[in-house]
Structures are given as structure tokens and as C-alpha cells.
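Missing here: one protein chain of the complex. Every other protein chain is in place.
So, subunit A:
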Amino acid sequence: MFILVIGCRRTGSKLAGILSQKGHDIVILDKNPEKFRRLSLEFSGFKIEGDALEHDILKKAKITDVDLLIITTGNDKINYFLAQLAKTEFEIDDIYVRIKDPEKNRMFKDQSKIKVVNPLDLLLDDILASIDKKGEKDAN
């Protein structure tokens, strides 16, 4: 698959490394080239330096050809904007967006094609699930 990752922070760089190692074609985009240092040695894709808010940069990163788009900049509002832009303007069918603040989840309600990943919700689910398990054990 051809995958574009926007934002080379912790999540983006890790994902790009693993997906690259699995044999996918990856392009990673970040405004700050320093951030590319986070990429693992296994990463064999392309790095593009530029502001994803500029349509020309997205086109340069071949956004129109991607099978999957992953948006992980550190700003929820930028992530929202990019997801809408990718869906509406560039007609991408498969978009993953990381959102930090669960308050903002509702912004994405009823949106097909966009999958919202919220680390806090995942963490809470995880902790609650393990507490439930413990509870069951104790009850036994």
C-alpha cells in the first residue's frame, strides 16, 4: 500500500517506521526536518519537508495517489482541517486521524472514511478493562 503520514512526531515516526518495515511505500511529511531524526533505521520511505496546510505541498507528497492517509500532527484543529481537506478536496477514502482532546470527538460524528483515534480514550478503555478483569478475579 502507498501510505502518507502527516506529522513526524512520536506517533507518526513510529508508525512510519513499522509500516515501512512491513513493506509498505511510505511518504512522511513534516514542517520541521529535525523531526525526521526520530525515524528508525528501518524506515526506507520518502521524507518531505513542508507545511501540510499548503495544497501544493500535499500534492508534492502525492496525496492524490495514496491508499491510506494517517494524520498525526500535534494540533487537533490542524488534524481536523487536514482530514476534511483530504476527504473533500482530494477524495481520499481511508483516513486515520489522531485527536488528543476527547471533547473534540463529536466534530467527526457521522463521518465515513475518517477513523478517529484518541489515545486518551484507548488508555481509559485499557485501564477500565483491566480493572474489570481484576474485579472479576477478586469476586471469584
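Rule of thumb we're sticking to: a contact is a pair of C-beta atoms (placed from the backbone, for glycine too) under 8 Å apart; a residue touches a chain by one contact, two chains touch by 3 or more; residues count from 1.
Note that contacts and distances are computed from a predicted model.
As stated in its UniProt record, the chain not included in the shown complex is "Trk system potassium uptake protein TrkA", which appears among "Recombination protein RecR", "Trk system potassium uptake protein TrkA", "Dihydroxyacetone kinase subunit L" or "ABC transporter permease". Touching the missing chain, out of A:E42, A:E89 or A:D121, is residue A:E89.
Of the candidate positions A:F2, A:F36, A:F81 or A:Y96, contact with the hidden chain is made by A:F81. One chain of the complex is left out; on subunit A, the residues touching it are 53-55, 75, 77-78, 80-82, 84-85, 88-89, 103, 106-107, 109.
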